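For this view, one protein chain was removed and the others were kept in their places.
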Amino acid sequence: MRARSLVLVWLALLLLLALSVGATFLPIGGWRHGISIGVGFVKAGLVLWFFMKLRTAGGLARLSVLGTLLFLMALILLVWIDYASRSSYRGSGIMTGEPNAGSTSTHFS
Amino acid sequence: MQRHEPYPTLERQREADQLGMMLFLGSEIMLFGALFAAAFGLFLQHTPDVEAASGRLNLWLGGANTIILLTSSVFVALGAEARGRRPRRLVACFLAAALLGILFLAVKALEYAREYDEGLMPGTAHAHFASGPQQLFMNLYFAATGLHAVHLTLGVVLLLVLALRERWRPATAAAIENAALYWHLVDVIWIFLYPVLYLTRG
Amino acid sequence: MMGWFGATLPEASSHAVRVDLLAAAFSALTVVLTLPVFVLILVFAIRYRRGKAVNREHAPDRNIWLEVSWSVIPFVLILGFFIFSARIFFDLHRPSPSALSINVVARQWMWKFQHPGGQREINELHLPADQPVSLTMASQDVIHSLYVPALRLKQDVVPGQYATLSFTATRPGIYHLHCAEYCGSDHAVMGGRLIVMAPRDYAAWLGHADRATTPAAAGAKLYRQLGCSACHAQGSSVPAPSLAGISGRRVRLTDGSTPIADRQYLHDAILYPNRHVVAGYRPVMPVYARLIDEEQTTALIAWIEAMKEERR
Partner (left out) sequence: MNASGEGLHDAPREVDPPRRTPAEASSYIADGYSLRSWFVTTDHKRVAVLYLVSITAFFFIGACAAALIRLELLTPAGDLLTNEGYNRAFTLHGVVMIWFFLIPSIPNVFGNFLLPLMIGARDLAFPRLNLLSWYIYVFAGLFTLYVLLTGGVDTGWTFYTPLSSTYANGHVMAALTAVFIVGWSSILTGINFIVTVHKLRAPGMTWGRLPLFVWAHYATALILVLATPVLTITLILIALERLLGIGIFDPSLGGDPLLFQHLFWFYSHPAVYIMVLPALGVVSELVAAAARKKIFGYWFVAYSSIAIAVIGFFVWGHHMFVSGQSMYASTIFSFLSLLVAVPSAIKVYNWTATLYKGSIALNAAFLFAMGFIGLFVLGGLSGLMLAMLAIDVHVHDTYFVVAHFHYIMVGGAVTAFLGAVHFWWPKMFGRMYNETWGRISAALIFLGFNLTFFPQFLLGYLGMPRRYHVYPPEFQALHVLSSSGAFILGLGYGLPLIYLFYSLRHGDPAEPNPWGATGLEWTVPSPPPTHNFEEVPRVENEPYDYALRHDESIG
């Protein structure tokens, strides 16, 4: 890969960084977090693809990165499912589970 | 470059070195990945606190550090590109990247000092937090950035060694490539640490 | 049900009967799935042992359909059991609204129980038969787990989180009660007895039992002692949300979310008030986490819940 392309990738990375910092100041609620993480994935993708040469690397190297990400995503996804559906109140507005039926209905004489 | 015992060809040995490095980087991804999972769990449980605590971090210093690391990465990529053909460019690029790495650590130290002054460093005498989860977030911040800094320091040492000995005992292609891969991965980890820690502000 | 070697395990609830049925049926499935393997291995090992002259021609070395069938058929059978067992599991988490509410606090190394009328017990729990019961459990230190084998029930109690356990014991008797999650030195003796009584006997026991103040009354006293009313009473100088009738309602927080003010919410709101601030108020309430323990917190919550009763 030629030096010029590497520098172009670098410029793209800086642009993306500006984008994610900029998004932090937008009044769009929780989407900000989504955008900054999403931009993070794009930046990481660029670094992996061009700097770490996955572009020209064999399938094996690509597979090892993808496979690792698959297991990491499984960890995060399944932990998220647990938190998002725990029955007790956990402070965030994300929870979707039904409230703890046992405790609201109890009463003391 | 010399062929070692178990390998039939030099090419195969290089492939093996590269694959071994990729696997090691995979295990590094899982190492930090578990930290990200912990940060995500904290965010889900205490969104307002995390947003408040994240707001106390210095977005601009963190951003400057991101720029520094991205730039160092492009230097490492350029240096690795020049391997074999333009050894002096390789040395220059790696030295530049290592210096940027040191700059990153310096900025990080500055940040830590400011956080200490603001009472954001847990365990210190005048630390004070609005709530437990905010303290947790700061703890996680120090653990994650500290671990990252350790990795970065190793990377700086690696780059310096490779650059300085290039003159009389050039490193093998595999060593150069693998050092570059390692450096880029440390960069990738920071690419995620930055939004997760600094940009999750409310 | 089982009587091997002198050990027995009574079925003290209809849930226990269902679990035993499930376990017995699954054991039968186990036999169905394994017996052919064991028998065939033995038969082959004898019939085809080396040196014996038998027909060994045309031995197959693959058969896709056979292999697919012995992967899929057992899986489908097991899937049926999965659905059966998940239904029982979901029923456990659907407590009856008329349940008798018992407060439980676990600590190294004892179980403390308190009945709605204020009667307290340690390591012993008296309960009426045929009456739905709901335990609200908190831990003072490490993770414990309330385990009553006769009910086939167990629930971990994680510090910082209320756990509930709902059941209806149907058979009077005295049963073991254990801590099932390893909790340190005296884990093995952190247990006692569950005493299920006929409802009339239970009523009589309640009359005799050491009767402290009710949780709500204790909570009311604490409420005054800690000076909660200084802010939470209407018209007080420092504005704080009114607590009357808050229990069970949805609360709007500064971050825009609207959780239900259940026990876990109230628990966290007392111990860690800044974790969720009600919309329109400032986070000025002191943190009570190091000032009061789980029992006192439970009492305060009981009083807040009782305030809801008063309003009606």
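Residue numbering begins at 1 within each chain, and the chains themselves are lettered A, B and C in the order written.
Note that a residue touches a chain if its C-beta (ideal position, glycine included) is under 8 Å from a C-beta of that chain, and two chains touch if they have at least 3 such contacts.
Here the structure is a predicted model, which is why all the values come from computation and not from measurement.
Student: What are the shown chains in contact with the chain that isn't displayed?
Tutor: Touch partners of the hidden chain, whole complex considered, are A, B, C.
Student: Any idea which of C:G117, C:P132 or C:P149 touches the chain not displayed?
Tutor: C:P149
Student: Which parts of chain A are in contact with the chain that was left out?
Tutor: Within chain A, the residues that touch the unshown chain are 60, 67-68, 71, 74-75, 78-79, 81-88, 97.
Student: Kindly note down the residues of chain B that lie in touch with the hidden chain.
Tutor: 5-8, 12, 15-16, 19-20, 23-24, 26-28, 30-35, 37-38, 41-42, 45-46, 49, 122-123, 131-133, 135-136, 139-140, 142-143, 147
Student: By the contact definition given up top, give the residues of chain C that touch the hidden chain.
Tutor: 2, 4-9, 18-19, 22-23, 26-27, 30, 33-34, 37-38, 40-41, 44-45, 48-51, 53-63, 66-67, 70-72, 74-75, 78-79, 81-82, 84-86, 88-90, 92-93, 108, 141-143, 145, 147, 149-150, 152-156, 158-161, 163, 176, 178-189, 272, 275, 289-290
Just so we're on the same page, only the chains that are shown with their structure count from here on.
Student: Distance from the CA centroid of chain A to that of chain B, rounded to the nearest Å?
Tutor: Distance between chain centres, rounded to whole Å: 18 Å.
Student: Go ahead and note the Å separation of the Cα centroids belonging to chain B and chain C.
Tutor: About 44 Å, centre to centre.
Student: Once you find the CA centre of chain A and the CA centre of chain C, what distance in Å lies between them?
Tutor: Taking the average C-alpha coordinate of chain A and of chain C, the gap between them is 34 Å.
Student: Among the residues of chain C, which are close enough to touch at least two other chains?
Tutor: Correct list: 253, 255, 275-276.
Student: Could you pull out the residues of chain B that touch at least 2 other chains?
Tutor: In chain B, residues 46-49 touch at least two other chains, as defined above.
Student: In the complex, go through chain C and note every residue touching chain B.
Tutor: Listed in rising order, the residues are 253-255, 272, 274-277, 283, 287, 289.
Student: Help me check something: in the complex, which residues belonging to chain B touch chain A?
Tutor: Spelled out, the residues of chain B in touch with chain A are 15, 18-19, 22-23, 26, 29-30, 33-34, 36-37, 40-41, 43-49, 59, 63, 66-67, 70-71, 73-74, 76-78, 81, 180-181, 184-185, 187-188, 191-192, 194-196, 199-201.
Student: Show which residues of chain B lie in contact with chain C when the two form their complex.
Tutor: Spelled out, the residues of chain B in touch with chain C are 46-49, 51, 130-133, 202.
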